[in-house]
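To start, the structure under review is shown below, and the notes come after it.
What follows is chain A.
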Amino acid sequence: MNIRLKNLEKKFYKKPVLNIENLEFTKGLTCIMGSNGSGKSTLLNIISGNLNYENGQVLYNDKPFTKDIYSSMTLVEQKPYMLSRSVYDNVAYPLRIRRYTNREVHTKVEEILQNLQITELKKNRGDELSGGEIQKVALARALVFSPKLLMLDESTSNMDKKSLENVERIIRNYAQMGNTVLFVTHDLNQAKSLTENIVNLQEV
Partner candidate 1 sequence: MKTKLSQIVIAIMILLSVNIYAKTESKNETILLSTTTSTRDSGLLDYILDDFTKKTGITVKVVAVGTGKALQMGIDGEADVLLVHAKASEEKFVADGYGTQRFDVMYNDFIFVGPKSDPANIKKLAPNNTKLGLKLIEESKSKFVSRGDDSGTNKKEISLWKDAGINADKQRFYISAGKGMGDVLTMASEMEAYTITDRATYLSMRDKLELDIVLENDNNLFNQYGVIPVNPKTNSLINSDGATKFKDWILSKETQKLISTFGVEKFGMPLFTPNDK
Partner candidate 2 sequence: MDYIANGFLKALNLIVSMDMELYKIIALSIFVSVSGTLISALFSIPLAIFLGLRNFYLKKVYTRLLYTFMSTPSVLVGLLVALFLSRRGPFGWMQLMYTPAAMIIAQFVLVTPLMTGLVFNIVNKRGKLIEKTGRLLGARGIDLLILIIRELKVEITMALLTSFSRAISEVGAVMIVGGNIKGHTRVITTSIVMFNSMGDYEIAIALGLILLLISLLMNSILYGFKGDRQ
């Protein structure tokens, strides 16, 4: 999916927090960097349709926001909210509301849990996990319905080193499969190791 921002302007209580003249994200992995308060999270929230803006335009494949786009993208935040049910049911949730059959749900969920190496967590309750575990489950819950646009907002910050290697590999693969991945991170080394596409946001 192709995302184009034109003259995008966002203010909080009359104070401008985002001002982008022209920016385009294409297929593949893009890392977004910038100091605290440069509006990285704000940007992702706007693209994901969770925040409105004063001026400008956000175009998805050159079209405005529609229902189809809505259900083919997602955003994983730094501290995602876990539904108060099992890890399995958390990951299955996006498939169930898309009315997949139980068999399809089962196959897809088991596969993604295995990929992220969290199969042994599947019976644990979503609201009883550690920070790193939550981030992995949230990632699984996002990847399971294969969104064309995947946005990650410091989504790996609490993971241990071993998990991180695996997760980075998965993210890279996912981007190479023709999906658009926007990854907000603080860590320049991580960004460099992941991609050459790095966008630096300046404070307004």
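Here is the rule we use: a residue touches a chain if its C-beta (ideal position, glycine included) is under 8 Å from a C-beta of that chain, and two chains touch if they have at least 3 such contacts; residues count from 1.
With respect to how the candidates were assembled, all candidates are chains of the complex that A comes from, given by their letters.
These numbers were taken from a predicted model, which means no experiment stands behind them.
Here chain A touches just one chain among 1 or 2 in this complex, the one numbered 2. By the touch criterion stated above, chain A contacts candidate 2 in their complex at residues 48-50, 67, 70-71, 74-76, 80-81, 83-85, 93-94, 97-98, 141-142, 145.
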